[in-house]
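Here the complex is missing a single protein chain, while all its other protein chains stay put.
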Amino acid sequence: MNSEGRVRTDQRINSDLLRPLMQTSWRFYLLVAIFGGIVAAALIGWTSQVTRGFGITGIRWPVYWGFYVTSFVFWIGISHAGTLISAILRLVNAEWRRPVTRCAEVITVFALMIGAMFPIIHLGRPWLAFWLFPYPSERMIWPNFRSPLVWDFFAINTYLTGSTLFLFLPMIPDFAVVRDKSAGLRHRIYRVLALGWRGSPKQWHRLETAMQIMAIAIIPVAVSVHTIVSFDFSMAPVPMWQSTVFGPYFVAGAIFSGIAALLIAMAVLRRFLHLEEYLHPVHFENLGKLLLMMALLWGYFVFNERLVTYYGNRPGEMAVFWRTQRESFAPLYWTMVTCNFVLPLVLMGIRPFRTITSCVIASIGVVIGMWLERFLIIVPSLGHKYLPYSYGIYRPQPVEILIAGATFAAMTLLYVLFAKVVPIISIWELKAGEHVPSTLIPPATQEHPLGELHL
Amino acid sequence: MPKWGMAVDLDRCNGCGACVTACHAENNISTVGAEEAARGRAKHWIRVERYWEGDFPDVRLKFRPVMCQQCDNAPCEPVCPTYASHHTADGLNAQVYNRCIGTRYCANACPYNVRFFDFFNPSWEKPLHLQLNPDVSLREVGVMEKCTFCVQRIKGATIQAKADGRPLADGEIQPACAQACPAKALVFGDLDDPGSAVSRLSKSSRGSKLLDDLGTRPSVTYLERQS
Partner (left out) sequence: MKAIYALYPDGQAAQQAVNRLRAAGFADREITILSPQPMEEYEFGRRDKATWMWWIACGGGLVGMAIALGLTWLTETSWPIDVGGLPIFAWWPNLIIVFELTMLGAIVATVATLVVTARLGRSSVLYDPEVSEGKILVGIEDPPDTAVPDLKTTLGAVREALVKTI
């Protein structure tokens, strides 16, 4: 401990957290090559879909939404943990948040970017996607503000803007650190990014006030975004879609999947960037407990939704109900229940099982389970609406599987690139947490011009 | 202002499918081929649903022609982000191909599954292209299409009547399906005209609406089969 009772010096924090930026191993290039290749293949796949026709997908009458909309809802859901966790932990001043906030905020921004691509990918005429933007066109027509898809457009853009700013603002002081510790081209780039940051008390106060306001603003926006995504379903008279519980159900599911993604990201970063000193088992414990809580909440909402449907006993709804529970979709359904409910409860609920490895296993299970949950909301209902003559079975085609799978590669790629250019743990926030509060040095007064401390 | 509607007499329908063929011919609907049809891409704006009831030897076969119900409370309309699906003053649900960007939300919202997506650009093998109807636009890949109650015929007859300076007579407008039906099972007309055939048939005691309990208020009345 030094004179101020600090455990780690600023130099130590700087060198540890800047090492990924300053040193690059061959593993980085290999990762970028592999994941970049997968993403490139998906781009080629989508181009062929646009040029050869939408028919190369498995979409059919009457199942008009499939893998793409599943991925859309899934990735928007993943985006919820980051900013929500970071914002809530900031507002309640939880000290353990410090190494976690940026990892979380990055997940939000990239998951949102990936998710927001899908409303364009799944369009029949994607070159006209700009019609969703309200601009005065020569056709004198504006978007239909009563459509849930237009609400999606506004909500996702607001959330993306808010999250990107929420991520970028606390990066400014860290860009200043990189600027000070580097030379040449890197120094020039980070000097621009640091926006002339110096670290005066005024700047710190303005930054922290801005973060407070944004934390308060971003939480209702995050809740609204996934509620609005759930409105994509609940506004249509499809069996088991017209449920008033969809809003909170989707938000809870989103936070659930987001925490799982955050746990995976943290565990991977801890291992590969040697951040064992900064990401402690207690961080994983705390997030693991949150995961457990969200698993219980998710189970509560599923129980609500299904019990009410069961009691309603309407033929159209019950046909879809049984389809998921014991007919053709039963294997997927029970896998989902195991991954989302049983596994987290066992691994996170029993204290001796709650290790970093088990957190990762539970989280991977939750990610799989939540993807399945989105799929099982969309496809069984659409394939089994009210007129039996028009039932249909959806079979995903290679292009859809490729694009949906490549999103995971895209997320990893973006994350790896980000960790290469920005310190993945917020340096200044960590330093601020290192301070053991000491007694206040009083300011200068008339009697004591030097303001000496009197013990 | 007329309010267009249809009555379908299930007692008369024998499932011949002439209405389906006529609709394809009138509205420039391309056939998609056997393979694509098996994958669920056929675009039958009107389709004849066939239901088997009972076990052998007491099997009964029922036919029901289903086309766009032109619902008064259409669930497909509020959800379209570009106003491609909207309601006209004369009670039709209009589909504007030029505004459609292909989100397919309207098709999901339609409980009758009467909306179809163009999965590929349509093509007609020569000399079938000579048979295309010049009054109906061709739809490119990525847009939604559906039965319009042959709006081109409605507009044509309305303009002709206005030019002649006379009101429209009942039965003057015949959508392709109603015109082709050999059993005269499909009747089209103005529901707001108390003297029209479709008004009379809609009030029949045999009459009911499809999926009435969903609250879509369709404009098509189905007259129950009696035999």
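As written, the chains take the letters A and B, and residue 1 is the first residue of each chain.
In the analysis below, a contact is a pair of C-beta atoms (placed from the backbone, for glycine too) under 8 Å apart; a residue touches a chain by one contact, two chains touch by 3 or more.
Note that the coordinates shown come from a computational prediction; the quantities given were computed from them, not determined experimentally.
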Of A:176, A:302 or A:399, the residue in touch with the unshown chain: A:176
Hidden-chain contact residue, picked from the options B:80, B:178 or B:191: B:80
Full-complex contact with the absent chain, from A:30, A:44, A:91 or A:195: A:195
Among A:21, A:121 or A:221, residue touching the chain not depicted: A:221
Where the unshown chain meets chain A, residue by residue: 2-4, 9-11, 14, 134, 140-142, 144-146, 150-151, 154-155, 157-158, 161-162, 165, 169, 172-173, 176-177, 179-181, 195-210, 213-214, 217-218, 220-221, 224, 228, 428-429, 431-432, 435, 437-438, 440-444, 449-451, 453
Contact set of chain B toward the excluded chain (per top definition): 72-78, 80, 83, 85-89
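In the analysis below, only the chains that are shown with their structure count from here on.
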Inter-chain centre distance, chain A versus chain B - centres from mean C-alpha coordinates, in Å: 44
Complex contacts: residues of chain A adjacent to chain B: 53-55, 59-65, 119, 122-126, 128-129, 131-132, 141, 143-144, 146-150, 153, 232, 235-238, 382, 385-390, 392
Chain A-touching residues of chain B, taken from the complex the two chains share: 36, 39-42, 47, 49-51, 66, 75, 78-83, 99-105, 107-109, 111-113, 116-121, 140-144, 210-211, 214, 216
